[in-house]
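All protein chains but one are shown at their positions in the complex.
Chain IDs A, B and C follow the sequence of writing; residue 1 opens each chain.
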Amino acid sequence: MLRIGMLTSGGDCQALNATMRGVVRGIKTLIGDEFEIYGFIDGYKGLVYGNYRKMKYNDFAGIFNKGGTILGTSRMPFKEIDIPTADGVDKVKAMNENYKKLKLDALVVLGGNGSQKTANRLSEEGLNVIGLPKTIDNDIYGTDVTFGFQSAIDVATRCIDNIYTTAESHSRIFVIEIMGHKVGWIALHAGIAGGADAILLPEIPYDIKKVYKAIEKTQKEGKKAIIIAVAEGAIPKEVAKLPKKERKAVLANSTYPSVSYELADKIRAKFDSDVRVAVPGHTQRGGSPDAYDKVLSSRFGAKAAELIRDKDFGKLVVMKNNLVDAIPLAESAGKLKVIDPDDQLVKSAKDLGICFGD
Amino acid sequence: MLRIGMLTSGGDCQALNATMRGVVRGIKTLIGDEFEIYGFIDGYKGLVYGNYRKMKYNDFAGIFNKGGTILGTSRMPFKEIDIPTADGVDKVKAMNENYKKLKLDALVVLGGNGSQKTANRLSEEGLNVIGLPKTIDNDIYGTDVTFGFQSAIDVATRCIDNIYTTAESHSRIFVIEIMGHKVGWIALHAGIAGGADAILLPEIPYDIKKVYKAIEKTQKEGKKAIIIAVAEGAIPKEVAKLPKKERKAVLANSTYPSVSYELADKIRAKFDSDVRVAVPGHTQRGGSPDAYDKVLSSRFGAKAAELIRDKDFGKLVVMKNNLVDAIPLAESAGKLKVIDPDDQLVKSAKDLGICFGD
Amino acid sequence: MLRIGMLTSGGDCQALNATMRGVVRGIKTLIGDEFEIYGFIDGYKGLVYGNYRKMKYNDFAGIFNKGGTILGTSRMPFKEIDIPTADGVDKVKAMNENYKKLKLDALVVLGGNGSQKTANRLSEEGLNVIGLPKTIDNDIYGTDVTFGFQSAIDVATRCIDNIYTTAESHSRIFVIEIMGHKVGWIALHAGIAGGADAILLPEIPYDIKKVYKAIEKTQKEGKKAIIIAVAEGAIPKEVAKLPKKERKAVLANSTYPSVSYELADKIRAKFDSDVRVAVPGHTQRGGSPDAYDKVLSSRFGAKAAELIRDKDFGKLVVMKNNLVDAIPLAESAGKLKVIDPDDQLVKSAKDLGICFGD
Partner (left out) sequence: MLRIGMLTSGGDCQALNATMRGVVRGIKTLIGDEFEIYGFIDGYKGLVYGNYRKMKYNDFAGIFNKGGTILGTSRMPFKEIDIPTADGVDKVKAMNENYKKLKLDALVVLGGNGSQKTANRLSEEGLNVIGLPKTIDNDIYGTDVTFGFQSAIDVATRCIDNIYTTAESHSRIFVIEIMGHKVGWIALHAGIAGGADAILLPEIPYDIKKVYKAIEKTQKEGKKAIIIAVAEGAIPKEVAKLPKKERKAVLANSTYPSVSYELADKIRAKFDSDVRVAVPGHTQRGGSPDAYDKVLSSRFGAKAAELIRDKDFGKLVVMKNNLVDAIPLAESAGKLKVIDPDDQLVKSAKDLGICFGD
């Protein structure tokens, strides 16, 4: 009897369940019916405290289209991994012991950057770990794409699409805040797909004057709807230039709930115009996965099963040039896949007349 | 040659274009090909300043699914109707003159409460006016339903649906702010459709302690996602009790951008929990109309054409017990259709265990 | 301990689960926690054979957005109710006995016309039955609307919307077959919402020459996409006129898989044009319920709970003029709600220029 631990960690996304379904279907096909899944509750927390559900193949039926995760999740970041829990539990030790107590053959971790760093750590501790690249943010190093990303783009784009018609009817400027604190992948894609006039990203600090100019130019062309897609972590040039500590202080001292409100205030003042803000927020990570993500996560799940069958552990499943592959967890851990300002997609967007404020 | 003025006024919604398409198709069928539409730009503003586009039947083709309004819109509220514009134009006089200068046979006004009040005023001035009940808010007196309302419910419900899966995965409390400053119809419907645990409405001042109790009860039952759907104009009992002036002062002095943030802060403090806020905002009034609204606005448009044919002016097109009808504009003007706390739908929602804080 | 039997019967639809959720939430709120649901498997078949699942409140969690029915369904029509099953079981007697053996306090039947007729029969036999009006067809007598109907319209309309753009690009005539053998409610609504040029219904036998004329007229106006929405049971005038027996023979002898193919052939021959057919079929009854249906079925469910609490049995829950109510099952049983050719909605559609072939 094969005993597989499984957990979902970090912020949830649309295709977590779809990926788990893929893993168990893959195991069934490639290895056979003799397996049990130990589903840890609420991510690593469940592994630390030995909180799990013993699950069978059929427990993963009917979840393909269900957003979120049937296992629950929590954020228990890597940076505190060596600090004991509030009730004094040594996390790494506890996870190691629970893994052994349950006689697991492998541990499958669906998670983002932080979670994969922890996965790598557990791998170094000798556990048989396989990582699956989950995140709407698409910032996992080593894979072209993560599951959840395209579905998040869909939601963000529909949001811009909806706002577009009201912006057009009222000849209004709208600032739409798209998820992405450290990286701007969703804002970049949804901004292009939604027909934004400007896209502001954490990776490309913006000069507000360039944004003003873009607005003026667009209004002169007779376009009524002006759409600014701004990633949560977009940053003005003058702030980006500051030393890290000062920069943090500036951001922390802001009286605005988020970047979009501050930006809207500036544009409102400059253009004496009825600028509105939309913050779709967590809607971007919820709901059903789209077809793209359902295919992707099915492929990822099948690959994880293959790695388990081949006892090829310590690996992160990735997509590289349209082919599913696996790389050592260590190769990805601790790195972030950010947007290169010279990325072809950024260049294409500029060729379409979209302003990035640089 | 029949000469029909047409304008869309106030906040936009999803089925404005669909309704205008209905009007012109109705005119073509019921009266014939000999007609011209004078589409006033940006609502009453266009009528005041004589800013219009001369349009034909085919100009209204291909817009059935297009959100917003191809005529543009603006808010020029009734309460300032007798105050001249900034550049000294007497609004009523100007509208009257432009109507006559263009030799219009009728003026079709797609608008909400304020806009229909103005329509009624113009009718009293002797213009041949027909009103069509537009608003996502569903607060027009005299009609069971307005066009735009169901489509707004759809968007708000999808928003709650999306957030539901993330709330469930993280065992989180979410406060979702639904459009509706004066009335809570969208929040009531979307709250029920989205599976909210509490719905807070302008019409039913809430006791925060009752909301706490509802959350506690729901958590005890093992439900992981807690959803509070709150209309923009939801109001705590203690504030609602204040005299109007003081109440306004309290609301004006709030440091929160909107009700949901304040509510979330209170719940966060009470439950020591990671409460999140979502503000779908203007996404609720944008995008394509749904099938329900496309049927409704087609029917409304056909009725408007019938009234024009019959020279039956000064009327507002309405839906009453599933039948389209028309009532005098004066009968509706100045009244608001608010939710009766004893409304059957509120009662049903309570029977389903939903808390209204009362 | 309250013991409630529940079953879903006949063709499935989108809001069956949502309605069952409403029933159990209503019971919990109005009566209390002390109840058990006996969910009969695959409709009346489960009641006949004593095949059921004992369920609790939480078994109905997480199903609000899930299409179909977690209980399964089957068609065991009323007309054979007094004929024993293939294995010799007396259906009515068996249902009666199983009801008593399980000591049920009530039986909740979610079903369409045939199923409610059976429900009425069981009520006459002395069982405490409550009916809930399920069907995408909207043909249950006594209620303005059934749950499933609006969601089916949504799917059918999206189908027409999609085909519209391809019809327009290729200047093609499309025949789209919409569900509805005996009644044309979905075709009527979706046809209007999709911008059809002609709508053919079982209730209004059509003259093919009038359809040709409508196509010619529309083409002359320069409209490129021609859309014919045809209900499954649409019937040519000359066939409708035949005595019932001959009519059935004509229909049975058709070499076409369904009406749309035959109609397309005729139009193709007449116009020497590349006429295409689309048959969305069962997609119209599947998938998630829309917001409208989720509100409706929640209200219906709450009403059923109220009737159980009040021991007010033998009733069908209905919607009348926007208010939920209940009527005796006997009042509805055996009657069909068909479209009156003089219905206001048909008239409105004609006022919009839509051809019905009459």
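The rule is short, and it goes like this: a residue touches a chain if its C-beta (ideal position, glycine included) is under 8 Å from a C-beta of that chain, and two chains touch if they have at least 3 such contacts.
A quick note: this is a predicted structure, and the numbers were derived from the prediction, not measured.
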| item | value |
| --- | --- |
| Displayed partners of the chain not shown (whole complex) | A, C |
| Residue, one of A:269, A:291 or A:336, that touches the chain absent here | A:291 |
| Sole contact to the chain not displayed, among A:170, A:189 or A:337 | A:189 |
| Residues of subunit C in contact with the chain not shown | 8, 11-12, 14, 16, 42, 66-69, 72-74, 155, 158-159, 161-171, 174, 224, 257, 261, 276-287 |
| Missing-partner contacts on subunit A, residue numbers | 22, 25-26, 28-30, 58, 61, 64-65, 144, 150, 153-154, 156-158, 161, 189-190, 192-195, 222-223, 290-292, 294-295, 298-299, 301-303, 305-306, 321-324, 344-345, 348-353 |
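Note that in this section only the chains that are shown with their structure count from here on.
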| item | value |
| --- | --- |
| Graph class of chain-chain contacts, one of line, ring, star, complete, other | line |
| Turning angle required so that subunit A lies on subunit C, C-alpha fit (0 to 180°, nearest 5) | 180 |
| Whole-Å separation of chain centres (CA-atom averages), subunit A against subunit B | 35 |
| Whole-Å gap separating subunit B and subunit C, where each centre is the average of the chain's CA atoms | 31 |
| Multi-chain contact residues (two or more partners), subunit B | 158, 161 |
